[in-house]
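One protein chain omitted, others in place.
Presenting subunit A:
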Amino acid sequence: MVQLTQVLCKYMPKWVPRFRGSNKSFMRKQHLLSLCGHLYGRKRNCFRIARRALYRTFEISQDKRREKKVFFRDLFTQRINSACAEHDLQYKYFITILPQLNVELDRKILSSLAIWEPRTFKSLVELVKAKRCEEGIDEAARNATPPAGVITRGML
């Protein structure tokens, strides 16, 4: 017989026989303590301390879920930044000019392209360089020679 936790019992189908203890409050406490197994000292044994510690872990994990999004965005930005530097292009030009060319890829995809498909990424970089030369935004862009092999709309 497989013993399921109370959480799993709750979401099992109705026809599965459920464990029904006579002492309801004891079982409720046991359920909470089962989630505190990873904590240190009396936080995992004593109910009153465990409840406080458990609610605190919930708060921390909620914060971390928010931070996770920022963390990964920063990591992807850093990876694209280094990949652009390999091709001698600044990140700010790359990320602003791509949507103007209707290339609507996000940072996650761009960074994975830089790692796994470096030649695809290089083609995107050359596209951006050609666009910069064509527009001539600043002096550096006007003096730069456009990369070979990129066909723009004016050429056709």
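One rule holds for everything that comes next: contacts are C-beta pairs under 8 Å (C-beta built on N, C-alpha and C of every residue); 3 or more make two chains touch, one makes a residue touch a chain; residues count from 1.
The criterion applied here is as follows: contacts and distances are computed from a predicted model.
Trainee: Which listed name, "Putative ribosomal protein L13-like protein", "Protein farnesyltransferase subunit beta", "Centromere protein M" or "Ribophorin II", is the one UniProt assigns to the chain that has been left out?
Mentor: "Putative ribosomal protein L13-like protein"
Trainee: One chain is left out of this view; which of A:Gln62, A:Gln78, A:Thr96 or A:Thr120 touches it in the full complex?
Mentor: A:Gln78
Trainee: For the chain left out of this view, which of A:Leu33, A:Leu89, A:Ala114 or A:Val128 touches it?
Mentor: Per the contact definition at the top, the residue touching the missing chain is A:Ala114.
Trainee: What does the interface between subunit A and the hidden chain look like in terms of residue numbers?
Mentor: 75, 78-80, 82-83, 85-86, 111, 114-115, 118
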